[in-house]
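Starting off with a structure, shown below.
All protein chains but one are shown at their positions in the complex.
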Amino acid sequence: MTGVALFVAAWAAAVQLSGTRLVPGPLAVVRALGELLSHGLLLRYLVASLFRVTWGFLLAAVVAIPAGIALGLSRRGEAALNPLMQVLRPISPLAWIPLAILWFGVGDRAAIWLIFIASFFSLLVTVIRAVHDVDPVHRNAALNFGLDRRRLLRDVVLPAILPQLVIGLRLTLGVAWLVVVAAEMIAVNSGVGFLIIDARNAGNRYDLVVAGMVMIGAVGLLLDTLVRRLERLPSVAWGFSA
Amino acid sequence: MTVATARPATATTQPKVAIRGFGMTFATPDKQVEVLRGIDLDVAPGELVCVLGPSGCGKTTLLNVIAGFLAPSEGTVRIDGEPVAGPDPRRIFVFQERGVFPWLTVEGNIGFGLWRLSETERRARVAHYVRLVGLEGFERAYPQELSGGMKQRVEVARALAVDPDVLYLDEPFGALDSITRLQMRGELLRIQERERKTVLFVTHDIDESVQLADRVVVMSARPAQVRKIVEIDIPHPRDLSSRRYIELRDGIFAEIGLAHRV
Partner (left out) sequence: MSEPALERLAAATPSGSPRRAIAMARPLSPAARLLLPLGAVLLALLLWQLAVTLTRTQVFPLPAEVARGFAELQRKGVLWSYAGDSLRRVGLGFGAAALLGIALGVPLGRAARLDRLVNPLIQLLRPISPLAWMPLAVIWFGLSDLAPTFLIFLAAFFPIVVATTSAVRTIPPAFFRAAGNFALPRGALLRRVLLPAILPRVLTGLRVALGIAWMVVVAAEMLGVDSGLGYLILDSRNAGKRYDLVIAGMLMIGAIGLLLDLGMRRLERLPAVRWGFQS
């Protein structure tokens, strides 16, 4: 925490010394946060953004995890779909905005679609790699004991990929949080991303802008910490070397 | 090493495992690699046979084929007279300690193959085998909390719990230090005395083979063929300084062509 304190002090000093009228100092930002809180906007914008993240992320998980397992296990399926994936994946979710607006109109659904796209590819790649990383020894041992395909999936593949899957979920959640902010800046009318753009456009309120950034950073960090908790469960912890 | 036992009665009519004219060739992008050639071998029920050879000579491949994880390039492998069609719960392969499932406890691992039993029966069997391999008190432990030797015991217990006819052991003590290895050999013989399984044991350790096996199959380098089959006619417990033991061991040394002085 001393590092953060030093940074804040340096920030305050820089603002003072440069005499800038636009870039806010730490105090101005804190006051801006207070302003947002008292107007009830802080909570409302956060909820809007979190709502979109949750939906997009969960939908992506529900589709990407089974798909990833299926593709990871099927050499043919993966060979067939891999090139398509490789071309679609680097397309920034935001590049989908025109299509998203075309299909869903401006609003929540378009934003959710963007988060879905970003989360889907991130999770898909993670799950496929995790399935490939399953030790063949474990697979052979399970076959040796007479496990059929269904049990093999349930009792070996799923437990084996769990640690990597949880890491993937954590990283994907981080990506989703980044995307929602960006999506809101361009395609929607509420949420923390919108707050930042609007604060600047509507009156150069850079204190609100930075306040928004602080909120984004804090919530993003909080989400990340929460998912890290999952990594301590015994069914997951075994995957991390001591 | 435990109480002296007579050697198992020789096979009546049918060997447990019968291998005829077995050969294995792997195709790599540039060439064909012949790993094993012209193997003929019979294993009697209840026998403990060691396959001995240097690392990389193909003995693990041999074991994998017998266990049904690989198909032979030529020749046949029959168990109880039937050709091997795939891995089978009646013949369990014991990998080195890494075969243990890290996401299950000791109990979970040992009970892994017992899903067809009722809850009470499974618990009883698991408890029995936990005791048999000497891991009481560690039932709820996860593999990463265990030593290498303990993990190996979990794997042996897991294999025994489904009451197989045949056990395949692929250098099971390879990852252990030499002191633990000696102890584990004793454990294995103790268990074998009780359970009387047919055991195929792959090793690169000459002493290990002479200490454990009823017969030692000495393999050549690649393409691996059977150089010699040595019958170890010493009853258990085997005295490691007895003349017969040293004689048999030196014979194998000579067979492999190793220097006798370092």
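Lettered A and B in written order, each chain numbered from 1.
Note that a contact is a pair of C-beta atoms (placed from the backbone, for glycine too) under 8 Å apart; a residue touches a chain by one contact, two chains touch by 3 or more.
Here the structure is a predicted model, which is why all the values come from computation and not from measurement.
K.L.:
Quick one: say which of A:Gly34, A:Pro66 or A:Pro98 touches the chain that got left out.
P.N.:
Within the whole complex, the residue contacting the unshown chain is A:Pro98.
K.L.:
Could you tell which one of A:Ala13, A:Leu37, A:Val62 or A:Leu88 touches the chain left off the display?
P.N.:
A:Leu88
K.L.:
Identify the residue among A:Ala12, A:Leu178 or A:Val227 that touches the chain left out of the display.
P.N.:
With A:Ala12, A:Leu178 or A:Val227 as choices, the missing chain is touched by A:Leu178.
K.L.:
Which residues does chain A use to touch the chain missing from this display?
P.N.:
Given the touch definition above, chain A has residues 1-4, 6-7, 22-23, 75-76, 79-84, 86-99, 101-102, 143, 146, 174, 177-179, 181-182, 185-186, 193, 196-197, 199-200, 206, 209-210, 212-213, 216-221, 223-224 touching the missing chain.
In this text, only the chains that are shown with their structure count from here on.
K.L.:
At what distance in angstrom does the C-alpha mean of chain B lie from that of chain A?
P.N.:
Inter-chain centre distance comes to 49 Å.
K.L.:
Within the complex, which stretch of chain B touches chain A?
P.N.:
67, 69, 86-89, 91-93, 95, 98-99, 101-104, 112-113, 115, 142-144, 162
K.L.:
Spell out the part of chain A that touches chain B in their complex, as residue ranges.
P.N.:
Result: residues 135, 137-138, 140-146, 151, 155-156, 159-160, 162, 234-235, 238-239, 242 of chain A touch chain B.
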